[in-house]
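Comments concern the structure below.
Note that one protein chain is taken out, while the other chains of the complex remain in position.
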Amino acid sequence: MNLDFSTLAGAQDFLWQGFKYSLTLTVSSMVFGIFFGTLLAMARMSSIKPLSLAAAGYVNLFRSVPLVLVIFWFYILVPLLTGVDVGAERSAFLTFAIFEAAYYCEIIRAGIQSIPRGQIAAGQAMGFSYGQNMRYVILPQAFRNVVPLLLTQTIVLFQDTSLVYVVGATDLLGAADKVAHRDNTLVEMYMLVALIYFSISFALSQAVKRLHARIAIVR
Amino acid sequence: MSQYQWNWSVVLEQVSGTEEFYYQWLAAGLGWTVATALSAWVLALVVGSLIGILRTVPSKPVAALATAYVEVFRNIPLIVQMFLWFFVLPELVPHNLGIWMKQSMPLPEFTTAVIALGFFTSARVAEQVRTGILALPRGQKNAGLAMGFTLGQTYRYVLLPMAYRIVIPPLTSEFMNIFKNSAVALAIGLTELTFQMRQITGEYAPANPIEVMTVVSALYLLVAFSVNRVMALIERKTRVPGYISGGH
Partner (left out) sequence: MIQINNVSKWYGEFQVLTDCTTEVKKGEVVVVCGPSGSGKSTLIKTVNALEPFQKGEILVEGVSVGDPKTNLPKLRSRVGMVFQHFELFPHLSITDNLIIAQMKVLGRGRDEAMDKGLKLLDRVGLKAHAHKFPGQLSGGQQQRVAIARALAMDPIVMLFDEPTSALDPEMVNEVLDVMVELAQEGMTMMCVTHEMGFARKVASRVIFMDRGQIVEDCSKDDFFGHLDARSERARQFLSKILQH
């Protein structure tokens, strides 16, 4: 078995492009996922029955089906509904934002539920409206409690972006795969990709662990 | 969208040019999904429990090794792990074994999917088992040892029976994940449910993807629901009177 990394130099830029796409997709899905996830969590905990039922349905639906399946959904549906062929790369942004929102929602909901009832009552007693109480009292504490969980979910998300491979998008894995097939270097390329994903995910998860320990001491 | 021709009976139609029907494809796909998930789950439970236990034993090197195992399998995307098992491993093993893996291993996609998914999930199971053991009061282990149990017996009779009960809820969610994650195996050509959906919507019935996708999604929901019920039943059957839930 001889490993041949000589073709790597020529493929560098292409791989870098793919890697940048993976990162962009991760960050954008995290930002929109947390934003929509927060709204969903508030909707799920709302006392307005139809609203909370709709939010629960959304969350349970997306948490029950494979991400790969959802990637196909949007890959096929978006052009069908809009009539525009947006392509695999761009439809993935929508897919991941919508899909991840369901997962972030549950984390944020757990965070909100971890706030003692007395805090909520104290905010109300000060005269805060529902929105003000959320904004100034509940959410800041809820987020603080679940920052490690949100970050861990983001590491999972980073790894999951590799699934856009199935619709032919050129993320890190997609780029490596294309290079691998062109140069016939499957072994080298897949090992390289595994190493890159491992290094980043491992480093991030260690950082989260340290952060978690720090937060645990402060409380 | 306005010209979309709805046809909900598309899954009942015959595949043109063959003796087969689309629903048969979907049924076969569901069969592979379930078979893959269940086989991988057995592997994940066995290996995961072992690694999880090793992470809690009072031996630094053993625990460190087990930790390294978990980190490796947790920090590489599942699809990449599938490719490593399927494309890379045969090239790294001794030549003859590699040839066998590539040419005569029975059900190569299924076998690889089970192994990849099983080991991937085992790292997660190991984490849950470890958490379960650590959630037990410290005194439990000492009580076991004080009664003259060996360390092995203490795990077997004192720690694990409680730890497993504690981790049933998180294991339920891992069990559901394994069904969902089995869809990733379509990347190495396993003809599971999502693979069949892609097959049907992509080449044979491009006009009716929404119906097919809806049916397939409903099948996954059905699987998730069933798994949830089964695990709830197990949780009820194994409940210890007077013990509410883990960690306290």
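Order of writing sets the chain letters: A and B. Residues in each chain are counted from 1.
To be clear about the criterion, contacts are C-beta pairs under 8 Å (C-beta built on N, C-alpha and C of every residue); 3 or more make two chains touch, one makes a residue touch a chain.
Please read these numbers as outputs of a predicted model, since none were measured by experiment.
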(request) Could you tell me which shown chains are touched by the chain that is not displayed? (result) A
(message) Using the document's definition of touch, tell me which of A:G10, A:G57 or A:P140 contacts the absent chain.
(response) A:P140
(request) Based on the whole complex, identify which of A:V27, A:L81 or A:M126 touches the chain you can't see. (result) A:M126
(request) Go through chain A and note every residue touching the omitted chain. (result) 116, 118-119, 121-129, 132, 136-137, 140-141, 144, 218-219
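The rule is short, and it goes like this: only the chains that are shown with their structure count from here on.
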(request) State, to the nearest whole Å, the distance from the C-alpha centre of chain A to the C-alpha centre of chain B. (result) 21
(message) Under the definition above, what is the set of chain A residues touching chain B in their complex?
(response) 1, 61, 64-69, 72-73, 76-77, 80-81, 83, 155, 159-160, 162-163, 165-166, 173, 186-187, 190-191, 193-194, 197-198, 201-202, 205
(request) Within their complex, state which residues of chain B touch chain A. (result) 1, 4, 71-72, 74-81, 83-84, 87-88, 91-92, 176, 179-184, 186-187, 194, 197-198, 201, 209-210, 213, 216-217, 220-221, 224-225
